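Note that one protein chain of the assembly has been removed; the remaining protein chains are unaltered in position.
Now for chain A:
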Amino acid sequence: MSETVDKPRSFQEIILRLQAYWAAKGCAVLQPYDMEVGAGTFHPATTLRSLGSTPWAASYVQPSRRPTDGRYGENPNRLQHYYQYQVLIKPSPPDLQDLYLGSLKAIGIDAELHDIRFVEDDWESPTLGAWGLGWEVWCDGMEVSQFTYFQQVGGHDCRPVSGELTYGLERLAMYVLGIDHVMDMPYNDPDAPIALSYGDVFKQTEEEYSRHNFDAANTEMLLKHFEEAEAECHALLAQPAEDPKTGKRIIMVHPAYDQCIKASHLFNLLDARGVISVTERQAYIGRVRTLAKACADAFVQTTAGGWTPEVEEA
């Protein structure tokens, strides 16, 4: 039985269709954040923009790194570097579930033939001091997305609430394209003059980073950088709101948040290197959370975070 919707043929076509779909639904299609992050949620377009009352709608691809998941490119679906597609809409629209189902249709999943289910899965990020309620979405028993209504980020209640969708692109694409090993997945059009598989693009880097993450990364340096990033984050936020040069109110939230992201990734690398004990682990997570909370506190003091001079006076 053939499906009624038209099927994509490559990894990149799935990404392109998601971009086109969410663009048509009114999202600002952003580009990936230019730093190493563990998940699309870390992009300031999600973490910071989910705070405050200013409406927001954005979607983007985010390369994500999980150093401990490296398998030298050999495991059929585990990677230390992979892609997430992320949608964040604030306030969450009443038809967000339908919008989401529309996006599945756009990438070739026909709800007439498949069994799509919303299965309870509450989301919590101890490093971001964030939590929300929602589901993991199952397609024929396979988890294809995370669907979350943010309740708190950086220790702040989300008012209004943002709806967040996260698609694990490789897994989703492998399912749609019927591929068993991620490295075999067509990256571009399989009929292109130079057809490239996911393996052609990423097999070597997976090997290199797996070796680096597990055995070679200089832990002393990483520890030092962690301390520095932490100190810098606090230092930037400790500066007075008024810039002495321009006389303007310029709180350096994003530069500080960059340091928080850095610290988080450095922690992940240290974890992969196995130099963090179980008890220390909690302490490191707590230190990153402190940074995330400090950035969230600062963001709501900025214009994008809903601050106005009137708010200040009230």
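Please note the rule applied: a contact is a pair of C-beta atoms (placed from the backbone, for glycine too) under 8 Å apart; a residue touches a chain by one contact, two chains touch by 3 or more; residues count from 1.
One rule holds for everything that comes next: contacts and distances are computed from a predicted model.
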| item | value |
| --- | --- |
| Protein name, per the UniProt record, of whichever chain is missing from view ("LrgB family protein", "ABC transporter permease", "Putative ABC transport system ATP-binding protein" or "Glycine--tRNA ligase beta subunit") | "Glycine--tRNA ligase beta subunit" |
| Candidate in contact with the missing chain, chosen from A:Q12, A:N77 or A:T205 | A:N77 |
| Given A:D115, A:D184, A:D215 or A:E242, the one touching the chain that is not displayed | A:D115 |
| Sole contact to the chain not displayed, among A:P32, A:P63, A:P91 or A:G199 | A:P91 |
| Touching residue (missing chain; options A:Q12, A:T68 or A:Q151) | A:Q151 |
| Chain A residues that touch the omitted chain in the full complex | 1, 3, 76-77, 91-94, 97, 111-120, 122, 132-135, 139-142, 149, 151, 158-161, 163, 175, 277-279 |
